[in-house]
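Okay, so here's the structure we're looking at.
Removed: one protein chain of the complex. Kept in place: all other protein chains.
Note that the chains are named A, B and C in the order they appear, and that numbering of residues resets to 1 at the start of each chain.
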Amino acid sequence: MTHEIINLASWLSISAGSIFCLIGALGLLRMPDFFTRMHAASVIDTLGAGLLLFGMMLQAGFTLVSVKLVFVGLLLFFTSPTATHALARAARARGLGPKLPDRK
Amino acid sequence: MSTTLINTALLLMMAVAAVAIARTRNLFSVVILGSLYSFLMATILLVLDAVDVSMTEAAVGAGISTVLLLATLYLTQSEEAKPHHNPLIPLAVALVTVGLLAYGTLGLPEFGSPDSVIHKHVAPRYLKEGPTETGVPNIVTAVLASYRGFDTLGEVGVIFTAGIGVIVLLRRRWRSDVDEKDT
Amino acid sequence: MFEAAAAALLISLAGALARALAGPTVFDRTQAANSSGTIAMLLLAVIGFMTDRPDFLDIAIVYGLLNVVGTIAVLKFFRYGDLGDPGSMPDEPDKQQSGEMK
Partner (left out) sequence: MRGDLVLRVIAKLLIPFILVFALYVQFHGDFGPGGGFQAGVIVAAAIIFHALIYGLPMTRRVVPEWVVEIMLASGILIFAGVGVATMLLGANFLDYSVLAHEPAHGQHRGIFLVELGVGITVTGVMLMIFYMFAGRSRSPHSEK
């Protein structure tokens, strides 16, 4: 019984993660300017990756694989905001500003 | 079946990335697309079960080659010069080569087929005896370091020579007069 | 089920690739490359589970570690035009004046 519940939770989590990845990629494609696209990409790094890794962890159980998945998750947790931060700073230093609505 | 589909999708993306790399003139974009290309390559190698090569591609392609290419860009320009000759002849040569290679693959045994020659030569022995003979479960390491140790020594020699070559070409021992000459 | 996740990740990868090709600025491309690195990491993990050999997450970790090095290198090159430049400390003027420090 518990096995089925864990299985179900893991599948739910994996499908939700996949959907968030798709949404992030869609945003990356469709958003109008760089800063909003960066916003969309962060969906992949946080919810998408987090839910997918969590689902896989439930599948793996208490094994070395889970430990490695935790490492992957921690790595993403630390590196992707850093990369985004550096990216935004570099873009600002280059004089790239967000696209604002036209106010007259 | 699913791995075939994944491979097809990844190879298609790689083809797109390769064409884009060839067409892009801004070399920064080329470096970035190159790292993307190596992501795809490493994933394909994993699907093909070549884990050690996949790891090498991930390590070299994602980090080092990007950094080294950027360091090279620093010494050159970031914009590729427009080719001033007609692209038709190189295109024809490339197409003929592709055709010949594609023709050549027709004579090869089917992908992954157990009857192909390489699977009948020394590989069965390595797979069967390797773990007991060398005490190393990863056959790739066993073959690389033990059975083909001499080859690997040669490879390390090549890497060493590359390092020495870079030192000889780029080191500035006498900074002041070199500076005057090349600026 | 892992197949479905792999398919979703492949489509996302294609989206990121399209953004990397479209640009328009280099930052867009870098962002797309970084995202595709993340997606590729996840794809490696999912493929590992799909083929019942999840031991190969090492490769995903290598990816993640070196992806950030590559991204930071590109960004540093953009900001300072030089990979070895130490940059300036916060109390000093931000950039382009690093030659005057010390």
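We adopt the following convention: contacts are C-beta pairs under 8 Å (C-beta built on N, C-alpha and C of every residue); 3 or more make two chains touch, one makes a residue touch a chain.
This is a predicted model, so every value here is computed, not measured.
**Student:** Can you list the shown chains that the omitted chain is in contact with?
**Tutor:** Result for the missing chain's touching partners among shown chains: A, B, C.
**Student:** Give the residue, chosen from C:Ala5, C:Ala20, C:Leu42 or C:Val62, that touches the chain omitted from the document.
**Tutor:** C:Val62
**Student:** With the full complex in mind, choose from B:Pro109, B:Pro124 or B:Gly163 the residue touching the hidden chain.
**Tutor:** Result: among the candidates, B:Gly163 touches the missing chain.
**Student:** Suppose we count only contacts with the excluded chain; which residues of chain B make the list?
**Tutor:** Considering the whole complex, chain B reaches the absent chain at 51-52, 54-56, 59-60, 63-64, 67-68, 71-72, 74-75, 132-138, 140-142, 144-146, 149-150, 152-153, 156-157, 159-160, 162-164, 166-167, 169-172, 175.
**Student:** Can you name the residues of chain A that touch the chain not displayed here?
**Tutor:** Counting over the whole complex, chain A touches the hidden chain at residues 78-79, 82, 85-86, 89.
**Student:** Please give every residue of chain C in contact with the chain that is not shown.
**Tutor:** Per the touch rule, chain C residues meeting the hidden chain are 55-56, 58-59, 61-62, 65-66, 68-69, 72-73, 76, 79-80, 82-90, 92, 94, 98-99, 101-102.
In this section, only the chains that are shown with their structure count from here on.
**Student:** Using mean CA coordinates as chain centres, what's the chain B-chain C distance in Å?
**Tutor:** Centre-to-centre distance between chain B and chain C: 19 Å.
**Student:** CA centre of chain A versus CA centre of chain C: separation in Å?
**Tutor:** It comes to 13 Å between the two C-alpha centres.
**Student:** Could you put a whole-Å number on the gap between the CA centroids of chain A and chain B?
**Tutor:** Result: the chain centres lie 29 Å from each other.
**Student:** Do you know which chain C residues sit against two or more other chains?
**Tutor:** 13-14, 16, 30, 32, 58, 65, 67, 78 - these are the residues of chain C that touch more than one other chain.
**Student:** Name, in rising order, each residue of chain A that touches chain C in their complex.
**Tutor:** So the residues of chain A in touch with chain C come to 11, 14-15, 17-19, 21-22, 24-26, 28-29, 34, 37-38, 41, 44-45, 48-49, 52-53, 56, 59-60, 64-65, 68-69, 71-72, 75-76, 79-80, 82-84, 86-87, 89-91, 93-94, 96.
**Student:** Which bits of chain C are touching chain B when the two form their complex?
**Tutor:** 3, 6, 10, 13-14, 16-17, 20-21, 23, 26, 29-30, 32-33, 36-37, 40, 43-44, 47-48, 50-51, 56, 58-59, 62-63, 65-67, 69-70, 73-74, 77-78, 81-83
**Student:** Provide the residue numbers of chain B that touch chain C in the complex, in ascending order.
**Tutor:** Touching chain C: residues 2-3, 6, 9-10, 13, 16-17, 20, 26, 28-29, 31-33, 35-36, 39-40, 42-43, 46-47, 51, 54-55, 58-59, 62-64, 66-67, 70-71, 73-74 of chain B.
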